[in-house]
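Note that one protein chain of the assembly has been removed; the remaining protein chains are unaltered in position.
And now, chain A:
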Amino acid sequence: MLKNSRKKLISLIAFSAALGFGALEAKTLTFTSFGGAYQTSQREAYLKPFTAKTGIKINEASYDGESGKIIAMVNAGRTVWDVIDMEQSEANRLCEEGYLEPIDWDSMGDKDRFIAAGINECGVGSIVYSYVIGYDGDKIKDGPTTIQDFWNLKKWPGKRGLRKNPKSTLEFALVADGVSLKDVYKVLGTDAGLRRAFKKLDQIKDQVIWWSSGAQSAQILSDGEVAMTSAYNGRIFNANRDEGKNFKTVWDAHLMEIEVLVVPKGSKNKKEAMDFIRFASTPKQQAEQTKYIPYGPIVKDAIAFVSDDMKPNLPTYAVNLAKGRMMDPEFWNENGEYINERFQSWLLR
């Protein structure tokens, strides 16, 4: 009896030890992104296929783009995230400050495969998303078509939704005031240009409802809080697909931004992380992601694999692409904090 139980114990210990070593043996990556529908699209298009192909398990984490967390991790020497999805401007800033691993671009295959903006020292472009104007097609029949229309309170009365952040808001204001998309950052970089943007915003200030999170932008539109709002193009699309809404997208002067995949300094699985990023930049996987969310692939060849239904919803679809521009990550990197103070101060006035 006693012998038996001892045997059992020993085999139990051996078994758990084997389990423990097994876990050590198989590499596990930790992938961090913004959660929600976006991370779901990444899970389906990249994480699951990668695990199926390589046997490398992937844990997931979510964040709201707080780079402070990454800095704290790297400084403490305990980098537990291996691949992180990040805004391009943010990635460039962290790269410059030495918190990210530089990308070995030779291992990523032909650079020409990517849209130029997707190639960064520490970040491989993943998708293009856009700030657009959205409105409810069920409530407004003859809807706005230009960014100037957003300011037209006479023809389209009602509240307006804008991001409680100078980024995107000030660009829209300047374009509505007649600045060409091409020159937006040149004008915004001067004090006179900044004042001009605020002056334009003054025209609708008392009608604006400010949103802070992407979810909120779609929410205020579906709740009828606003007649039209700036929003991420994916949010507008998802409200239509998932909630049966009839939201319309105004692509005029849309502002594109890039999400990149990065590897933080000190990742213990650097090699596997880079392998994952390479896998995530293959045309097929990139096209796969558009099945779940209408963000544009960075890899040029991917568009060939995208279904025709989905194409018009992508910022990088030729017709849409011609109407917008890339945001200038460098500009916001340099001036973001100062302009943010001016913006907040303006809000309180």
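The definition used in the following text is that a contact is a pair of C-beta atoms (placed from the backbone, for glycine too) under 8 Å apart; a residue touches a chain by one contact, two chains touch by 3 or more; residues count from 1.
Throughout what follows, contacts and distances are computed from a predicted model.
A single chain of the complex does not appear, and UniProt lists its protein name as "Polyamine ABC transporter substrate-binding protein", one of "FtsX-like permease family protein", "Nitrite reductase large subunit", "Polyamine ABC transporter substrate-binding protein" or "TusA-related sulfurtransferase".
Listed residues A:138, A:242 or A:341: the one in touch with the omitted chain is A:341.
Residue A:96 is the one among A:96, A:183, A:202 or A:242 that touches the chain missing from this view.
Mapped onto chain A, contacts with the missing chain fall at residues 64-68, 71, 93, 95-98, 159, 164, 195, 205, 208-210, 212, 216, 223-225, 334-338, 340-342, 344-348.
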